[in-house]
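A single protein chain has been omitted; all remaining protein chains appear in their positions.
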């Protein structure tokens, strides 16, 4: 574009470029698809996400997988950072958006952000043909925990139901689950180290999303790299948890809870 | 509770009360329903919202309506306040959550917040048995525009497709659409004043949601009042638009857009 | 303006109007004053606030009062909502701006927002010539607590040092302290009801700021009303506490604190 402008071919350069939604016509379109078409052809929330984020209509097994991820990550109780900050803000008498946002801002490297990293590292290791042993030991040398592996409570004998559900779905409906298989190989090796080093839900979503991108045959290699690099999968968690954080806000308002003040006794005042 | 504590019946009072999601057991539950049950019985995103916000399983025609609202409000182009701020923040090189949040914070009385008000006013007028004439003229006297009525571009001869789609859905699947009918009566009257005073999408969602709450027979009168007062329906727009704002963030990052600076020529510097 | 545009008198209407800072020239100006002038004439932070918020240079006793308010409200420990949410976000590994903002969003009716209300109500009552008795009893009838009155811990025998410091400053340097005197009369009456119904720091700042606006003789009546209505004084608290919230973020990062998770035992999971 800037070349075209410099060359004088474009007369009035615009300041904003946008490609996902056009609201100028009779009816807004999502990546070129009219809203009425979406409703009339019985599409769902997963299709809208697929159009607005990935700019294409994905097959039903993909959009349903997206919806499953949203359902499974929608909430995880009041104790995690996000829900906690939302609850504190709602109890300070603030509006819905402020309460939601105060919680969303805690999402990051330590809370909710392991899906993208799991995808990045599994993809890199698998594409390079590293054996699980080589991959895990290389990470150990770098002092990085394998993202997508490990759980506080779950273990080989007490598996996370969500992982089972996703695994089963992928195995049944995906044309291929190369990356999930790789992740399971990694788990097999880490389980020889400790019983709780299972493939966790983040690792499962991360690897299966790679399989979705590849096996749907609707993305070029470059597009897949871009998706992983920009970090779309984090977006899945952010959107999903928005449902829960809004729920917690309503909950506190219904319960008419007063201003929260953290108890003095729980603070170590030091130098 | 505080009475029980004072009476010494509760030993260790807690600082937080929470009712929507229990993460203590084997598997987290949403309003008492296990995640695996949700997936196995082929539930969708609308069911999760229904459990986490309304604390009950709503029938399919309700959860599908919720999903339709989310689909229809997911985005409306890059020019509206929310998308614009998200775009500016993404172009400042900030992360996904910061970009999303900067846009969400514009949602309020003038952008995206007319659904709740439409529900509040239509409910009040309809329950009081006001004729459309009485209601509209009373609002005029108070100097308040009728929420849910009016559109910049659409008119009686050029109707908003989204309103048609929702209207048709409600008429086909809802047991009763008393409030929508009332809203349409109001429109009939306002159209005698000006051709663009149509029932808009906010008014359509607001009135139909009242019909959902009443006709499902799953809410007490008091619960309905609480939902309208707290403003749950705003939550629908906030959640829906989160999809679009995340989409705009990815879009700008894909396009590698540089820092946005508003043009000096577009600013009137005055005293 | 819009009339002028319609009349064709203004050719290219701008979309943004701005009056506080002009960055087009050699050197940016704050309300017309050059930065170098500010530094060379040994002005301070209070002068910058006075120019950017009130659009005029206030006398030294005023800008020093503004600085005192900022100093006294800069922080109040880690237990209050704002600091708590900032701490939780910093411990989730998020950046400075996200941590700060997550805390700022809790500021509102129940935390940090009593200064404006105190000013609004004291002004109204004093201007109407209500006796303290009439004012307090009228509030009681309306079921509203007198803003600026009352404290959890402080009492008539154990006064808040900050109130004393501000009171002393106002009495010494302000040309007149009509509103503070009124607030003290109100306190005199409420103390006959309970020993802890003292004038608190919010009430003291709120009433003294009214005195500043009036006694400086630099604001019209209409300008004062606008300042109180828009709620500038809340801004003082927001700015002040920004110092503390940034401090708490650095503190947690220095201490390398891990992800915060609220303890299960402190939550009442119920229906």
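Here the chain labels run A, B and C in written order, and each chain numbers its own residues starting at 1.
The rule is short, and it goes like this: contacts are C-beta pairs under 8 Å (C-beta built on N, C-alpha and C of every residue); 3 or more make two chains touch, one makes a residue touch a chain.
What you see is a predicted model, and the numbers here were worked out from it, not measured in a lab.
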### Omitted-chain contact residue, chosen from C:53, C:173, C:219 or C:269
C:53
### Touching residue (missing chain; options A:18, A:242 or A:257)
A:18
### Query
Tell me, which residues in subunit C touch the chain that this view leaves out?
15-24, 26-28, 30, 34-36, 38-40, 43-49, 52-53, 67-68, 70-72, 74-79, 87, 95-98, 100-101, 104-105, 107-108, 158, 161-162, 165, 169, 226, 230-232, 234-235, 238-239, 242-244, 246-251, 253-255, 257, 260, 263
### Query
Taking the full complex into account, what residues of subunit A touch the chain not shown?
1, 12, 14-19, 22, 24, 95, 97-98, 101, 262, 264-271
### Task
For the chain that got dropped from the picture, name the residues of subunit B it touches.
78-81, 84-85, 88-89, 91-94, 98-99, 101-103, 105-111, 258-264, 267
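Please note the rule applied: only the chains that are shown with their structure count from here on.
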### Query
If you average the Cα atoms per chain, which one ends up farthest from subunit A?
C
### Message
From the mean C-alpha coordinate of subunit B to that of subunit C, what's the distance rounded to whole Å?
### Response
33
### Task
Determine the centre-to-centre distance between subunit A and subunit B, using the mean Cα coordinates as centres, and give it in whole Å.
23
### Summary
Separation of the C-alpha centres, subunit A versus subunit C, in whole Å, is 39
### Task
Find every residue in subunit C that makes contact with two or more other chains and list them.
98, 101, 262, 264, 267
